[in-house]
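Note that one protein chain of the assembly has been removed; the remaining protein chains are unaltered in position.
What follows is chain A.
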Amino acid sequence: MLKNHLKIAWRNLMKYKFISFINLFGLTIGLTCCLLIATYIIHELSYDKYNTNASRIYRVTRSFTTTEGNISLHLGTVAPPIGPLLKHDFPDVEQQTTLLGMGTAPLRYEDKKFNESNVCFADENLSKVFTMHMVTGNIKSLAEPFSALLTEAQAQKYFGNTNPMNKMIRLSNQVNFKVAGIYKAFPSNAHMHPDILLSFASLNDSTLYGAKNLQTNWFNNSFFTYLLLPENYPVKQMEARFPAFLDAHAPRSSTGMMPSKISKLYLQPLTSIHLTSHLDSEAEENGDIKRVYIFSVIALFILLIACINYMNLSTARSTLRAKEIGIRKVVGASKKELLLQFLSESVLICWMSLLLACILLKLGMPWLSKISGTDLSIGMLLKWQVLVPVLLTPFIVGVLAGLYPALFMAAFQPVKTLKGLFKAGSKSISFRQVLVVAQFAISIILIITTLVVYSQLRYMEKKSLGFDKSQVVTIPWNIAIGNRFEAMRNDLLQQQSIKDVCRASRIPSGRLLDNSNAATVGDSIRPVNLELKYVVADYHFIPTFGITMAAGRNFSRDYGTDSTAFIVNESAAQMIGWKTPEKAIGQRFKYGSTIGTIVGVMHDFNFESLHQKIQPLILIPTDGTAQPFNRIAIKVTGASSATAIAQIQSVWKHYLPDEPFDYNFLDERFSQLYEAERRQQTIFTLFSCIAIFIASLGLLGLSAFTITQRIKEIGVRKVLGADTGSIVLMLSKDFLKLVAIAAVVAFPVAWYAMYQWLQAFAYRIGMPWYVFIIAGVLAGLVALVTVGVQAAKAAMNNPVKSLRSE
């Protein structure tokens, strides 16, 4: 029986080649998209699960609260005493490990020198919490001061084929570390990838951090702290004891508040970090569960469009098969047997599609890896949790797509079909219309989302940030520069392509995470209830970034008192309570432990990405004695950036011959902040094109079929005097009506979805109304061209031919 079903299915496939092609092609593309996106999703969901104890590992995070109780800052990192104290106070904690990221640090071995961005101080417990594999050496060497472990790639980079063991690498041209082992790099689906581990014990050295600091510094929250807890441990109960824990150990705030009132600790499951954690400090940029949802919906949309094609074309074609169905019924086929026959046809076509999709998947995988920025491979699909659903897909899709046509056809009355009285009833046409509307609605939604994402991205790239981000070269600060900075700056300014040079603790495009207590100073010192972020900047910060002043002036050497001067931005001035920027000038102000005078108010500018609102900001001047610097920024002339870079490099080489030279451009750094959105846009654009293409292929098949059905009517109309134009209009009108209905359905859905999406941006476009018109018109045009070309062909036929063919 099945053999007979498959046989006739195959012959039908071959007989209606065009329709079969549309079905096969659509389903293949649909399944390929689904498989590609499934691979991506599987990868995203697999983060950190490679750890043997993944479900028992938690990260300790810390939030800070304003006096109103709002969380103003939530960090993935905590203060250094917290980890060891937690282990001490909570005996259930099986293991605890702490890591400190170094940011960008210059590292050197003989003549090999690089700026490393994944250097971490880590303790020997790291491998007791996380699953790690040593290639040579022992993880225990992390207990010894000034020892280092390297990944294989890093060992190769610095030592080539020589044995790296016991060699000395030099950090920041200050401290030597002895290589004590090689470990296998963390897999791509880990939420962090330290590739050089320095022993945490080294931090006890006061040149690096200091033992006392490690035990008492509750304000430096930059230590990643992980706990290994027992199976099914009541984490919530543990968290409930954290306020008491903080109050027992942490010092009170400067205003005398209990520590638990201004800050909270949390336990975050390791496996949830990658997709759901977007804290103010993360080891790396994480993924986003929303992106996973969005991509899943898109994949299902495309598959749905392909299924609708199948349903539409099969029911449309069913009139041609009416006779066959009638005969089968007459010779004894039951309804069930006919259902099975048609379902086996759709399942067969789905199987063929799946096979083709697997080939396309193989070809498409490297490309998806690239645009999604992840490391994907087909190997991820080779486990039963994935293979079983994949192998079931043809049955599910086959039944989904085939059931309606099968039910529709199996219900044919044999008497009518055999007498040639059969016509697809008006009911079937209306359902088919619903399906076409659904297809076009999906396409229109995808077009709108693509256009809105594009508009928002363009807006972010073009929006004036309130300062000049162009032609600014930035270089990581290197401790080795030390107090030679002024000399180096003067040499740089000698170069004709260089306009200005500054250094700061943070530069625009980075996050603003540092703050201290602020107070106005009048008759008495009155604390300001405000998260006022600070940046330590030199006197050239404002001109280098082209920041404009709303009132007052920049720091200047002409004023002897400027070492205790402050500059705030407009937001800060306003929130502190000064009605106009001018009112702020000359006010006495206390920030941290310094009392000084406000000398200037900057116009607001976007220091951080446009996802973030402009924060109140204060610039603290530096005379260069303290060096909390992070980067040097150099404003160059627009003439030739290559020349400028060469000149900067030569000055660098002169002062720091042994230090690596790395640079990037400020506008590129800003651009990178929107990398995730750009990827999203690429994927949206691509998939909406695919969706529209498949939908229009379906429309092509359907309209071709409809026109064949009406060929006699067209002939009669022509004989009666209709011209080609009126016939094309008549045939296209029906489909255009469907597109119009689809637009009405799609608009509110797309509006709602994109409204939600835009909420993630503090600075966003208004919903662009014209995007809706473009999407509607575009869908209409696609439909018009698809249907119109065929309609014109039919209309230009000699009517005699079509009438004779009856």
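Going forward, a contact is a pair of C-beta atoms (placed from the backbone, for glycine too) under 8 Å apart; a residue touches a chain by one contact, two chains touch by 3 or more; residues count from 1.
Note that in this section contacts and distances are computed from a predicted model.
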{"item": "Choices \"Protein TolA\", \"Gluconate 2-dehydrogenase subunit 3 family protein\", \"ABC transporter ATP-binding protein\" or \"Cytochrome C\" - which one is the UniProt name of the chain not shown", "value": "\"ABC transporter ATP-binding protein\""}
{"item": "Contact residue for the chain not shown (choose from A:43, A:62, A:291 or A:329)", "value": "A:329"}
{"item": "Residue touching the undisplayed chain, where the options are A:414, A:546 or A:581", "value": "A:414"}
{"item": "Residue of A:8, A:165 or A:716 in touch with the missing chain, whole complex considered", "value": "A:8"}
{"item": "Of A:124, A:152 or A:337, the one touching the omitted chain in the full complex", "value": "A:337"}
{"item": "Chain A residues touching the omitted chain (full complex)", "value": "1, 4, 7-8, 11-12, 15, 323-324, 326-335, 337, 414-415, 418-419"}
